[in-house]
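The block that comes next holds subunit A.
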Amino acid sequence: MAPLLTMHGIDKRFAGIPALRAAELVVEKGEVHALIGQNGAGKSTMIKILTGYYRKDAGEISFDGKPAEFSSPQDAQRAGISTIYQEINLVPYRSVTENICLGREKRRFGLLDWPAMHAEARALLARFNIDIDVHRPLMAYPTAIQQMVAIARAIGFEARLVIMDEPTSSLDEREVEVLFGVIRQLKAAGVSVIFVSHKLDELYAVCDRVTIMRDGRTVQVAPLAELSRLDLVTAMLGRELTQVLQDGHDAGDPDSEARQPVLKVANLAVGRKVRDVSFEVRPGEIVGLAGLLGAGRTESVRAVFGADKPDAGTVTFAGSDNRIAAPSDAIRAGMGFCSEDRKLEGIIPDMSVRENLTLALMPQLARRGIVDEGRSQEIVDRFIKRLGIRCAGPEQRIRELSGGNQQKVLLARWLCMNPKLLILDEPTRGIDVGAKAEILSLIRELAGQGLGVLMISSELEEVVEAASRIFVLRDGHTAAELKGDAVNEQSVMAAMAHGHEDSREEAHG
Partner candidate 1 sequence: QDLPKLKQKEKYKVGFAQTESNNPWRIAQTESMKAEAAKLGHQLVYTDAAGSAAKQVADVNSMIAQGVDLIFLAPREEKPLIPAVMAAKKAGIPVVLLDRNVDQSLAKAGRDYVTFIGSDFVDEGKRAGEALTKAVNGNAKIIQLEGTTGSSPANDRRKGFEDYIKAHPGMKVVASQSGDFARDKGRQVAETLLQAHPDATAIYAHNDEMAIGAIAALEAAGKKPGKDVIVVSVDGTRDALQAIIDGKMLATVACNPKFGPKAFETLARYAKGEKIEPWVINTDRFFDKSNATQLIADAY
Partner candidate 2 sequence: MAESATTLPPAQRAPRFDIRLGLTRYGAWIALAMLILVNLAVTPNFATWQTLNVNLTQVCTIVIVAVGMTLVIATGGIDLSVGALMAIAGALAPLIFLGKLFPLPHPAVGIALAFVVPVLVAAALGWFNGWLVTRLRIQPIIATLVLFIAGRGIAQVFTNGNLQVFNLPSFQFIGLGRVFGIPFQAILMVVIVAAAAWMLRRTVFGRQILAIGGNEKAARLAGIPVVSVKQRVYLISGLLSGIAGLIVIARNSAADANLVGLGMELDAIAAVAVGGTLLTGGRATVIGTLVGALIIQLVRYTLLANGVPDAAALVAKAVIIVLAVWLQRQSHR
């Protein structure tokens, strides 16, 4: 049987810099095909070339046995290729229904049939166990729901091939399971799926075969069952990286318990979601903030950082309770905050890597308001090296970097400030295994030097691995505080689901 999709010898350069060099991708009918590789390996570019968003420099594509050259995503969609792009690409102001049905509206008498469309949207979302008001604008919902809407939209088309570029990066485990259920249904119906993810476990759960890319080349294609995790990582990184998979449970500085907290948050209330949240972070300690999606983690830390106005509660930072009314106050006091949505709230797309990296540091780099280019250059070079940021140079515009590398620049933005406290909201979202290990070990190293870290992650494994103490939020309340031996996935999961009143008492006792 001929494969559904063949991409052969694909070349692509951006402003002279090669992103793909003779890359290959073959997808059979009815298979779930994993596409993996380091950040910047060219996965997303490959996909965008397939759907006609970018034009390729060389190579052939055939789809369904025929040569195919789609000139726009619209074309590809018409041919039966439905895509979920890496960054959520929906229209935030419009309703959920519209986001799902745009492009294949139901009509009656030539006019839009709203009731039918709402019903369809509801039905599609029901496949993911989601029951929300589909009339409300998409932006009213958290990232995870938005991601599910994007997925629902994509499978709503009668597609032969569904492409998912990191669909799980903002989903929690329950939702990932639901998604896998849907993927299996698609497969059973004979639909092929291309699945991109940096989470190796997920690949083994649903994928049949894998294509591994490195530096714009296809380095290996094989049935997934034949490869071990180690093989995958080795092929991706082009070397053995034993330390990556070696999980050390050494979290931060062992003496930190004795120190005064650098941040103490008591009875914080923000908006509707956060009602009564308390936690603290000591110097040299990595504290995890766990909870289901929508538990109010992002809102809590935004308020701590001065990005939103808290309604009640006290935030004590570095011993003084100087009011933090704006992010600039927080930064001056020695806090850093890496937000969860790097596209909307992180990068300044048209600025260079250098400018993005030194954005928060600038006032310190400057003398009488004049930027000291020499020092800035030196710092930037140091961090590009240290974090292994893959870019053409510090003057490259950050929008041209792959998602993972953008994330590293944002991390560097805060690390270069020498902060007392670093708040990381989903810091490893979309980052490859190698880089994730590097970032986590960097965070640990910094904690070892006395930095307090507050980390939010939807990957339980990661929180448990990194943190020495975990606060669990549920419905806007601090439901539990876990430390020592209690820091393991089972107890966190239990606390997330049922709360853990005793440990909570303990926290305040």
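Regarding candidate selection, all candidates are chains of the complex that A comes from, given by their letters.
Everything below uses one rule, namely that a residue touches a chain if its C-beta (ideal position, glycine included) is under 8 Å from a C-beta of that chain, and two chains touch if they have at least 3 such contacts; residues count from 1.
Computed from a predicted structure; not experimentally measured.
All listed chains 1 or 2 share the complex with subunit A, though the touching one is 2.
Every residue of subunit A that touches candidate 2 in the complex is listed here, in rising order: 15-18, 38, 215, 237-239, 241, 305, 307, 326-328, 330-332, 337, 339, 344-351, 355, 359-360, 362-363, 366, 369-371, 373, 385-388, 390-393, 413, 434, 438, 441-442, 445.
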